[in-house]
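Note that one protein chain of the assembly has been removed; the remaining protein chains are unaltered in position.
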Amino acid sequence: MELLNALALLSNYVLVPALAYGSQLALGALGVTLVFGILRFSNFAHGDTMAFGTMVTILFTWWFQSMGIHLGPLPTALLAMPFGILFCAAYVLATDRLVYRFYRSKRSDPVIYLIASVGVMFVTNGIVRFIIGPDDQNFADGERFIIKAGEFKKLTGLSEGVSIKLSQGITVITMFIVVALLFWFLNKTRSGKSMRAYSDNEDLALLSGINPDRVVAITWILAAALATIAGTLYGLDKSFKPFTYFQLLLPIFAAAIVGGLGNPLGAIAGGFVIAFSEIMITYAYKRVIAYLVPGDWVPDGLIQLLSTDYKFAVSFVILLLVLLVRPNGIFKGTGV
Amino acid sequence: MSFLLAQGMTGGYGSVDILHDCTIAVEAGEIAVIVGPNGAGKSTAMKAVFGMLDIHSGSVILDGEDITALSPQDRVAKGMAFVPQTNNVFPSMSVEQNLEMGAFLRRDDINKTMEEVYELFPILREKRRQNAGELSGGQRQQVAVGRALMTQPKLLMLDEPTAGVSPIVMDELFDLIIDIARTGLPILMVEQNARQALNIADKGYVLVQGRNRFTDTGQALMNDPEVRKSFLGG
Partner (left out) sequence: MRNLVYFLIISALIVLVGQFQSWNLALSILNLCIISAIMALGVNIQWGYAGLFNVGIMGFAALGGLAAMLISMPPVREAWSAGGLGIAGGIVALILTVLCAVFSYRKMRGTRFRTLIVVLVSVVGYFVLRSFFDPASDAIEKVNPASSGYLGGLGLPILLAWPVGGVLAGAAAWVVGKITLGLRADYLAIATLGISEIIVAMLKNEDWMTRGVKNVVGLPRPVPYEINLQQSDWFIQLAARLQTDPVTFSSIFVKICYAGLFGVVLLLVLYLSEKALRSPWGRMMRAIRDNEVSSEAMGKDVKARHLQVFVLGSMVVGIAGAMLTTLDGQLTPSSYQPLRFTFLIWVMVIVGGSGNNWGAILGGFVIWFFWIESEPMGIWLMNTLTSQMDSGSALRAHLIDSAQHMRLMTMGLILLLTLRFSPRGLIPEKNAHH
């Protein structure tokens, strides 16, 4: 019983949130890793691309709500998301056309792309703040919970409840669907295969008749879709704030690098590694321990390895460790 | 009229020209070989023929059609296939996927061609699920040539297909190339092993510093004392 209570407590505060957060990071890291695999640079604008797509989704959500369109128990944002993806893809393609294409034609150094992406980040950030403002936006509607802590307690008779927010459930399910679709696309479709080939050996892809412009455009569209989905899910789960999305860059990059830049499977694994580490290291274990040891052994402190204020330090330390030990990532960055 | 005629090509990678008024032709059903010292511009000439670098004068005519202005992809569609000297496979894709990528532009059934490639290179059938990056040098060259054949090309261009393989494998590769040529496919090939290459060549070009130095039939070049002395080691 006590053990079960401890497990319930851990599930509620570690397992469930980490699964949701990990899914969001995985989707974000997939976008970064795809762009890296094809265009060979780390896109610093990705966090703000997420913010852009999410912003459009929010605007459409508000519009739908004002027209009385709802999805029943599900958040209206799911209905708005396709529009977010559409606008985000158009925006990202425009940045490629106006910014990156020039450097591609000159075969510029990757670090130049990096700086250009910083410029794009700035502009995107400005656009988002200009349109929707720098403040928190809550746009989740519909049911809040799949299962509430109280219901869980009644159901199981435990004194610790596990609550699962609807947004968390949606996040994990969406992640599975998106990843399945993405891998089907990369491995089975002509366009997907041409992307993998291009990422593997650009020059030979040209010699096989693959059109590089097409590959690049598909990559950007996928990245925009992944960014919008990741951003919307994160916003539903927590809230939307442009600056938070900029800050997500670090865990997302850490996830992508841990998994091996350019490797989609690695990005997913990396997302969960980062999310679980972050949440496990910043969780206070005092109550869990209280269930497991006799009363007078319970320590005074919170038994928290690191305060949540330093959650970014977790991504950072993992990143440095991986760079020290295996610079190519756990899964070795081999390309898309 | 030659099947391929690349005439008076001048150009290079940047401001400096590597090729100077270089001319290369391949007749229908024949093997043409380019030989020459390292850095002579052999690979550059191949790339120029394939449209991978800008030439500011000269023209490339394939089967009577001027293709000078076409991009490499468009040349693939016109029936040219090129196996570059290095990085000529997709390392993290399986052998079969490599072959598939070769047929990227084809919309018809590719299984028959793949079957033909497997007949030609039986070892590839065995390894078809393995990643190309994990194969030995000789096998990788076979994948590379196989990938090129998948386009059902009208002209096959090979840049040093025998580089970095053991002498035994090299002989095998030469035999395979002859087999391919027997099917009537014209081949333009760059080779380090000038003697062996000229032996099977209908036409030979000796390139030095980006210029045509000698041009003749393979046999005639083999017999030319000057060519022997400077390029075939006596």
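First chain written, first letter: the chains are A and B, and each begins at residue 1.
What we mean here is this: contacts are C-beta pairs under 8 Å (C-beta built on N, C-alpha and C of every residue); 3 or more make two chains touch, one makes a residue touch a chain.
Keep in mind that what you see is a predicted model, and the values were worked out from it rather than measured.
A.B. asks: For the unseen chain, which displayed partners does it touch in the full complex?
C.D. replies: Within the full complex, the chain left out of view touches A.
A.B. asks: Using the document's definition of touch, tell me which of A:W63, A:F122 or A:F176 contacts the absent chain.
C.D. replies: Result: among the candidates, A:F122 touches the missing chain.
A.B. asks: Mind listing the subunit A residues that contact the chain we can't see here?
C.D. replies: 36, 41-42, 44, 99, 102, 110-112, 114-116, 118-127, 129-131, 133-134, 246-247, 249-250, 253-254, 257, 261, 301, 305, 307, 309-310, 312-313, 315-316, 319-321, 323-325, 327
The rule is short, and it goes like this: only the chains that are shown with their structure count from here on.
A.B. asks: How many angstrom lie between the CA centroids of subunit A and subunit B, rounded to a whole number?
C.D. replies: About 46 Å, centre to centre.
A.B. asks: Can you check the complex and tell me which residues of subunit A touch subunit B?
C.D. replies: Counting only subunit A, the residues touching subunit B are 190, 193-194, 196-197, 200-201, 203-211, 334-335.
A.B. asks: Provide the residue numbers of subunit B that touch subunit A in the complex, in ascending order.
C.D. replies: 50, 52, 72-73, 76-77, 81-82, 84, 87-93, 97, 100-102, 104-105, 147, 151
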